[in-house]
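Missing here: one protein chain of the complex. Every other protein chain is in place.
On to chain A.
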């Protein structure tokens, strides 16, 4: 019967929702037991994030699954007002008709951000999803995606993330071109994808999987690209295209600031008929990270060199040599370093990190080239993959000989 006044219930709803959104959904809903005023305060929250932590844990999967379904259905039924964010991330759910019903409910309540990360399986996204035209962010994982013919894209979509989705390439292409405001695109876990991307507002591109052929047809605003390209079994396909992939992929991205490539990305770029010149200069490119570059392959080294020399503002360079030897080539002597790039300067390059260096000619020449052309170079960090101490010593001695244009340049050797 204390006379202490209620401290919190009369704060403006905006503050209370601010507090409730910071609690787990379970804790937020529990506030409904506190007092009459608090009974429905949680029910107007616009962001709902569900995972298996919403229900009591159990050793029996089926129990968790049933409880989670019951919980989500219950929350949606008790909820009032629009729902802007719906996140469901759990491996406990896969194909259930309940998910279809929830999506139908969401499509009628103004959903803007939908994240659906289900367990492995073949959940087929229901057609009501394609009528959620207010969507600004869509993330699907382990689903089957099959838009109806009348679907024209999400006109407000800014972020699209598809991971291990069963979908036809044409559907992806038309989806991307049907989302004119798209800024972030992530496609991962695909098999032999052939894709032509046309997205005039796209700024961030993340690709991870087996891609046969990617053409960045219209992506003038791209700022950051990260690609992990895996090898398709049919190697011959890689050799077939006649267009130079470097141009096909990176020919139309003048605003690029960061480029990251893994596995076979550099090899992919090196394929095709080399026109001899790169038609574009990357004025804004500050960071290049290319991993698993095969220095024995002259074409790959050429790609690397071209990118580096066409980036006058390059600040940071990370390169890892390739331990993956798919094509053990004869080491070609590479005069390119002396021939075309004699007087070249990399005016802003500050840090260089080379890993998995095994001391082959091209690797060393590349480092010599960098040290001879970078007036503000501060550190060259080299990590070697050689186990033989003598071979390592030889390499170090060789590297120490190279003339340095930058007075501050340090050569650092790290053990692997």
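We adopt the following convention: a residue touches a chain if its C-beta (ideal position, glycine included) is under 8 Å from a C-beta of that chain, and two chains touch if they have at least 3 such contacts; residues count from 1.
Quick note on the criterion: contacts and distances are computed from a predicted model.
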Item to check | Complex member absent from the view - protein name from UniProt, among "SKP1 component dimerisation domain-containing protein", "Phenylalanine--tRNA ligase beta subunit", "Cleavage and polyadenylation specificity factor subunit 3" or "MADS-box domain-containing protein" | outcome: "SKP1 component dimerisation domain-containing protein"
Checklist entry - Looking at A:71, A:154, A:268 or A:282, which makes contact with the chain not pictured? => result A:71
Checklist entry - Looking at the whole complex, which of A:4, A:150, A:387 or A:415 touches the chain that is not displayed? => result A:4
Next on the checklist: What does the interface between chain A and the hidden chain look like in terms of residue numbers?
Outcome noted: 1-2, 4-9, 11-12, 14-15, 18-20, 22-24, 26-27, 29-39, 56, 58-60, 62-63, 66-67, 70-71, 74-75, 78
